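And then chain A:
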Amino acid sequence: MPYLELKNVSKHFGRLAAVEEVNLQVGKGEILGIVGPNGSGKTTLINLISGYYRPTKGTIYFNGKKISGLRPDKIAELGIIRTFQSNVLYEGTTVVESMLISSYQQYSTNNWQSFLETKAWKDDNEKAVGRVIELVKLLDLLNDTFLPAEGLSHGYQRMLGIAMAMIANPQVLLLDEPTTGMNHEEAMFVVDKIKLLSEQGVTVILIEHNMKVLLNVATRVVCLSFGNKIADGIPEEVMNEKEVIEAYLGTEIL
Partner candidate 1 sequence: MKKSFFSATILMITVMVIGMFSMCGTAVAEEPIIINVAIISPLSGPAGPWGQVGLDVYEAWLELFNKEGFRVNGKLYNFKNINYDSLNTPEGGAACAKRAIFEDKVKFIVGHWDTSFLAVSAISNPAKVILIARNGNEAVGGGAYNPEKMPYVVFGTPSHEKFLSDIKAIVAAYPNYKRIGISDSTLGKGVGWDYVDRDLTAAGIRFHHEWYPFGTQDYSPYITRFKEAGCDVIYGAGDVLAAMMITKQRWDMGLKYIKTGTAGGLLDPKMYIDVSGYDASQGFIAQHANPLDYKKTKVNPKFIKMFREVQDMVSKKQGKPFNYTAWTDWGCAHMQILAQAMMKAGSVDDPDKIMNAIRGGTFDTMAGKYTMSGAKTYGSPIVFGNPGCISIIKGNKEVYLSENPWKPIP
Partner candidate 2 sequence: MRYFFKTIHLIDYKNIVPKTVIGLFIILILLIPVFTRNVVTLSTLIMTGIWAVAAMGFTLVLRTGQFSLGQSAFMALGGYASAILTAQMGLPFWPSFLVSGLVSGLIALLVGMVVLRVGGIYFSIITLALGEIVRIIALQWEPLTRGSRGIIASAPPPIILGGHELVNFNASLAPYFYFMICLVAVTGLVFWRIGESRLGRTFAGTALNPVLAEHQGIYLMKYRVIAFTVAGVFTGYAGALYTHFLQVITPMVFGLWQSIQIMIMSIVGGIGSLVGGPIVGSILLYNLGEYLSRLDTPGLQSFLFGSVVVIVVMFLPQGAGLVNLWERFWNKVVWREEEYEPDEPED
């Protein structure tokens, strides 16, 4: 049984079909790259999985459970966490604060315990802060811990986005173009971290334009064009398929 499965998923905006009849199976621990030209429905696919959109047709299963139609927070509760294409942050908070908000699901104590400031909450909170510091160290954000999130450079903002997703202990991590605007070293740094996550058993689905990054990290690649899945396989093969090249370079469409 596949870990995450999309069955005949379509999404229409009015007459426009952003995603059309896509079937996709993702195994546990896989790093799946999604490629395709602009407007081919990559981000829509992520939005569908994460619950931001409801599919017009078809169903999405996670761990054998139907998740399409659930609210985004329910899906996030199941462990499917995403990042966004642009830098979506908690503006006005510092890096640590952002991460503490994001570790919402990681507290073992409930709101009442926290409200009454019981011993359990204090321990729990300390643990949460500890996890945040660990992750901050891991992602090289240590110097910026007390900077306001919107004051970071573009690359660090993306890093913060990934960090906020990672602190939520994802089972499936959906990364929407994690390395845009980063230089090569930074991108490779991110690649390392993704691999590290994968080793821990986290399934990663990422949209990526940077072929070097993709070939470096993905174990499997899916190519979308005009909402249709046109290729699926190991990276090198997919990148050499005729259709994929056509989709990227563009053929004359009459």
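The working rule: contacts are C-beta pairs under 8 Å (C-beta built on N, C-alpha and C of every residue); 3 or more make two chains touch, one makes a residue touch a chain; residues count from 1.
Keep in mind how these were chosen: all candidates are chains of the complex that A comes from, given by their letters.
The model shown is predicted, which means the values in this text are computed figures rather than measured ones.
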If you had to name the candidate from 1 or 2 that touches chain A in this complex, which would it be?
-> 2
Which residues, counting only chain A, touch candidate 2 once they are in their complex?
-> 50-52, 71-74, 76-77, 81-82, 84, 88-94, 96-97, 100-102, 104-105, 107, 109, 111, 114-117, 121, 125, 143, 146-148, 151, 164-165, 168
